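Showing subunit A:
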Amino acid sequence: MRWKRMAAPLLFLTPAMLGIIVFKMVPILQGVIDSFFQYSFINQKTYFSGFQNYIDALTDPIFLNSIKVTMIFNIIVNPLQVLISFGLGLLLMIRIKGQTTFRTIHLIPITVSFTVACILWGVLMNPEQGLLNSVLNLFGIPNQQFLFDKAQALPSVIGIATWKGVGYWALFFISGLEEIPSQLYEAAAIDGSGPWNTLIHITIPQMKRTVLFVVVSDTISNFLLFVPAYILTNGGPEGSTDFMMFEIFKNAYTYSNVNLASSMIVLLLVIMLAVVGIESMLLGGRDE
Partner candidate 1 sequence: MKKLLSILLCICLTAGLTACRKNNEDIQEAGNSVELNFLVMPDIEKVSDVFKEYEKKIQL
Partner candidate 2 sequence: MNRLKKNVKILIYLFHAVLLTIVFLPLVFALVSSFRPLEDLYKYVRPLTLETFIPKNFTLDAYKDIFVKYRFGTSVMNSIFVAGVTVMAGVVINALAGFAFAKFRFPCKRLLFGIVLLTFMVPFELLSINLYSMMIDFGWVDTFLALIVPSVPNGMVIFLFRQYYLGFPDYLLETSKIDGLNWWGIFWRVVMPNSKAVCISSGLVLFLNQWESFLWPVLVTRSENMQTIQIALNSFRTQYTKEWNNIFAASIIAFLIPILIILPLQKFYVEGITSTGSKE
């Protein structure tokens, strides 16, 4: 009768797991295998090349620059986005008239696709006659170059990514905040602790697991940023916004060098998992 007990799980699992294995695991494994081969244009043949692709990638100054850009981007954008969305979450927790409408409005950037967000902000940030510059002129700030300037391109992309992402992550913080038992706050009020150290001693410790989840998921999406470079900056002035994912896309589809691109993908995955690992250690480590 063992088969009877196994029938149900099998029936329930097969559709989804079959799909995941065929459409996700197989391509991932194929990608890893591809990264150990190379194609010769002269005799139109593919041959085993060991770690040559990885060596080529890690000695390519352009790819190294894209790793640097991606790391700088993540080191700035992740804490920034987490802080802002945490602040936004706190702000949206304050019960004032119109609180629900404010919460709904901050949902809008979630539904605006990254493609549309980049197109719109691209026009706004036009140095010659973008709306953003005319707004800045109101405050007496002269015209900025934004995406056309080596130093400002990456911050501009950070701005767009933050505009798009902050509302989404704030949702997680709001739900986490709502689940903190109110007795804790009442106890703190009795002890007379001001809003600031209530935040430090009660709110933040309670939110550790949500913060960890947001940081990890945000890091993953920020590592894979591709649309701004593809639509707006094409790698940005002097490679200042040349994200790894864009470099992989260029190698795979413009330079039709799929094997090199696959090795870059594996490197990207390894770096990403390392960073996520460090984050979970840092944030998760202090669990009681």
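Behind the choice of candidates: all candidates are chains of the complex that A comes from, given by their letters.
Note that a residue touches a chain if its C-beta (ideal position, glycine included) is under 8 Å from a C-beta of that chain, and two chains touch if they have at least 3 such contacts; residues count from 1.
From a predicted model like this one, the values you see are computed outputs, not experimental measurements.
In the assembled complex, subunit A touches candidate 2, while the other choices in 1 or 2 stay out of touch.
Only residues 6, 8-13, 15-21, 23-28, 30-31, 34, 88, 91, 94-96, 98, 102, 104-117, 119-121, 123-124, 126, 128-135, 137-138, 163, 167, 171-172, 174-176, 179, 209-210, 213-214, 220-221, 224, 226-227, 231, 245, 249, 252, 258, 261-262, 265, 268-269, 273, 276 of subunit A touch candidate 2 when the two sit together in their complex.
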